[in-house]
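A single protein chain has been omitted; all remaining protein chains appear in their positions.
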Amino acid sequence: MPRLRVLLFATAREAVGQSELEVPYRRGQTLAEVLAEVVAAHPRLRPHLRHRLALDGEFLEQPASAVILSSQKEVAILPPFSGG
Amino acid sequence: MPRLRVLLFATAREAVGQSELEVPYRRGQTLAEVLAEVVAAHPRLRPHLRHRLALDGEFLEQPASAVILSSQKEVAILPPFSGG
Amino acid sequence: MIPSALIRLTKSPIRPETYRKTLEDPGSGGVALFEGRVRDDPGHHATRLYYEAYSPLALRELERLSRQAATRFGARRIVIVHRLGHLRTGEIAVFIGVATAHRTKAFAACRFLIDELKRRVPIWKTREESRTKR
Partner (left out) sequence: MIPSALIRLTKSPIRPETYRKTLEDPGSGGVALFEGRVRDDPGHHATRLYYEAYSPLALRELERLSRQAATRFGARRIVIVHRLGHLRTGEIAVFIGVATAHRTKAFAACRFLIDELKRRVPIWKTREESRTKR
């Protein structure tokens, strides 16, 4: 069973108290379904699901419900940026 | 007899080939009159009389013909600035 | 013209003079630079911030910004360095330098880079007290 690393930054990281999670998935599941499982295990992450996402190192431009997982390795939850 | 130093910069300096001249004046003469004498001695300076002037270290805001000389020491001919 | 861009995320203190050579260019008459520093908020104690980045994507996005600065503003030399980790008041969080032929475009490009960095690049600061280990 493939596993998805979930990277958490800033407020999302603070909400969970960890900067990284891992979740197994079945090929054919949507990204939204897998993230829902993550939130079930870490309820304080829920408000952070409205943030932008990056999948395997690129900004995700479509909704998570439109992404069918096959061999993806890494999703990042990106709160509003505050660099500089 | 008091003397006025005439400081020349940039194109005005290049026109005369010197960065400084000196001219005697009589109290009561106008600055314009004294500068006319300078130009008589250095005709290539003539086109530079249209530039701004500074008198004793401050920009001159009135015309040279309105300045009555008494104890002034230094006039500067200021071509358009090109610093930076 | 392909601009020379140096882009870096670093946990070490930023020393701008390190990047002087990179910004040298006989065709550039104007160099605009920006340093973003941690400042004391009025009414707070000395500020301590934690900076983190999603590094691979941040670097790629900064490279995109550099190419845009070259195209739009004729930037000939570009340096963008962002600090990560724990910072205190007075430390440099970000350093940007741009060399162009003329000053107006140097300012415009530098301004573009810091504005877009803040908007588009996955880097975050949080107050130190709320930090968790990464």
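A, B and C are the chain letters, set down in written order, and residue numbers restart from 1 in every chain.
Here, a residue touches a chain if its C-beta (ideal position, glycine included) is under 8 Å from a C-beta of that chain, and two chains touch if they have at least 3 such contacts.
These numbers come from a predicted model, not from an experiment.
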| item | value |
| --- | --- |
| Neighbouring shown chains of the undisplayed chain, as defined at the top | B, C |
| Hidden partner chain, touching residue among C:22, C:55 or C:89 | C:89 |
| Touching residues on chain C - with respect to the absent chain | 16-17, 20, 24, 26-40, 42, 46, 89-90, 101, 103, 106-107, 110-111, 114 |
| Touching residues on chain B - with respect to the absent chain | 7, 9-11, 13-14, 17-19, 54, 57-59, 76, 78-79, 81-84 |
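Quick note on the criterion: only the chains that are shown with their structure count from here on.
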| item | value |
| --- | --- |
| Chain centre separation (chain A, chain B; CA means) in Å | 75 |
| Chain A-chain C separation of Cα centroids, rounded to whole Å | 27 |
| Residues of chain B touching at least two other chains | none |
| For chain C, residues contacting two or more additional chains | none |
